[in-house]
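The structure that follows is given in the form of structure tokens.
The other protein chains are all here in position, but one chain of the complex has been omitted.
Let's look at chain A:
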Amino acid sequence: MAQMTMIQAITDALRCELRDDENVLIFGEDVGKNGGVFRATEGLQDEFGEDRVFDTPLAESGIGGLAIGLATQGFRPVPEIQFFGFVYEVMDSISGQMARMRYRSGNSENAPITIRSPFGGGVHTPEMHADSLEGLMAQQPGLKVVIPSNPYDAKGLLISSIRDNDPVIYLEHMKLYRSFRDEVPEDSYEVELGKAKITREGTDVTLIAYGAMVQASVKAAEELEKDGISAEVVDLRTIAPFDVETVVESVKKTGRAVVVQEAQRVAGIASQIVAEIQERAILHLEAPVLRVTAPDTVYAFTQAEEVWLPNHKDIVAKVNDVINY
């Protein structure tokens, strides 16, 4: 086992898959010679050659379409979108095209594509570099949306995503890239898609989160413990389709829930989770299910980023609301 940051775990997963499956291809802007603007693909072109790991022209819509054509010929493309805010340029390729290949072709074609992309706030990259747009993706049937919260999951989830036979949007929170290390096996391994993980067990309230908000939730749980409140933390890991069973089982046990997302409030993943909980477990609830989210504004300018982003204090406050309901 090695100690790896999340970005190292991602590079390692890509290396494993390039090595183990000759159909895996990596392409995108600056991913080849340069090794990616965050260095996620560092060294991979040298190791696997320009046919397997290559730079594309600066044109995202083309990157998405190219991936579809390759996928229909048996390749497993793993394109990168340099920042997820630029996904709008490739939205039709994703939602209009690759998500529907299977359906549109009467199940005769599929699109085993994994789109990797950095996103997320807290690293001073304003105006379309930091937005949390997973909700847009989750709304599209045919796509899976994966967001790891730690290096171990990052590697296993990326390998599973690449091996999956449907398109996966794999989002990498920039704040987590180098913020801590984990034990990560050097061998290849999978972390099953669509399965949440109980990161921390508790009995009084369930915190449901993903991405960078998992750490904030764990920190909140540690604070709450000092006040005698036992919080369970569920890390969704896959946002769509999400693991309703694990969430609902936990809420049935604790009777209270707070859902945490970094994205703005309206039409987000959190709303969907709240809806599922109340449909399936309303008689187990001691209090309304509350949400911690960012406010409904355009992503904050740098100076206000820390105020805008949800944090562990916001979570503690909401938990107190559901406990004292």
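The working rule: contacts are C-beta pairs under 8 Å (C-beta built on N, C-alpha and C of every residue); 3 or more make two chains touch, one makes a residue touch a chain; residues count from 1.
Convention: contacts and distances are computed from a predicted model.
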Chain excluded from display, named as in UniProt, from "Glutamyl-tRNA(Gln) amidotransferase subunit A", "Sarcosine oxidase subunit gamma", "ResB-like domain-containing protein" or "2-oxoisovalerate dehydrogenase subunit alpha": "2-oxoisovalerate dehydrogenase subunit alpha"
Candidates A:P57, A:G74 or A:G106 - the one touching the absent chain: A:P57
Touching residue (missing chain; options A:H129, A:K144, A:R256 or A:K318): A:H129
Touching residues on chain A - with respect to the absent chain: 29-30, 32-35, 37, 55-62, 83, 85-86, 88-89, 124, 126-129, 295-298, 300-304, 307-308
